[in-house]
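I have placed the structure first, in the form of structure tokens, so that the comments after it can refer back to it.
All protein chains of the complex are present and in place, except for one that has been dropped.
So, subunit A:
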Amino acid sequence: MSDPTVADTRRLNSKPQDLTDAYGPPSNFLEIDVYDPQTVGVGRNRFTTYEVRMRTNLPIFKLKDSIVRRRYSDFEWLKNELERDSKIVVPPLPGKALKRLLPFRGDEGIFEEAFIEERRVGLEQFINRIAGHPLAQNERCLHMFLQDESLDRNYIPGKVRDPEARCA
């Protein structure tokens, strides 16, 4: 005999899941690798670039697989653009290492292998955090950073709309 005062806790009805959705690739695939540091230039005009490879299936990105080369100051540029134009709290970049730029050091300064590796890891964490943010994905500067061969610092800042998106 059922007690009339006990609540009905049976699950609500739900649509059965489509098997292609259940077993297909997830729609949130986004991976960015920062690797292959290369030092370019000579003497005082040397700097290090990193390869930035993005693989994704998010419709908002035009290219689903893109490779570009970026240096530390490019990452700084992206951070500044996002801080100015978007409402998001931008995560920190790995340090500027000003001390390492001074002369008369015992080591290679900013070209020290361990330092480059530490910076590479920090840059990879930074770009993955940013690129996964729904609001950052709307910013033109992020798309240019990840998918255009070079940064046009005279670009017109603006928002990007998903080419497949329905109008609200």
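In this section, contacts are C-beta pairs under 8 Å (C-beta built on N, C-alpha and C of every residue); 3 or more make two chains touch, one makes a residue touch a chain; residues count from 1.
What we mean here is this: contacts and distances are computed from a predicted model.
Colleague: Between "Myotubularin phosphatase domain-containing protein", "Dihydroxyacetone phosphate acyltransferase isoform X1", "Hemoglobin subunit zeta" or "VPS26, retromer complex component B", which matches the UniProt record of the unshown chain?
Modeller: "VPS26, retromer complex component B"
Colleague: What subunit A residues would touch the chain not displayed?
Modeller: Here the touching residues of subunit A are 4-5, 7-12, 14-15, 17-18, 21-22, 24, 26-28, 30, 58-60, 128-129, 132-134, 137, 162, 165, 168.
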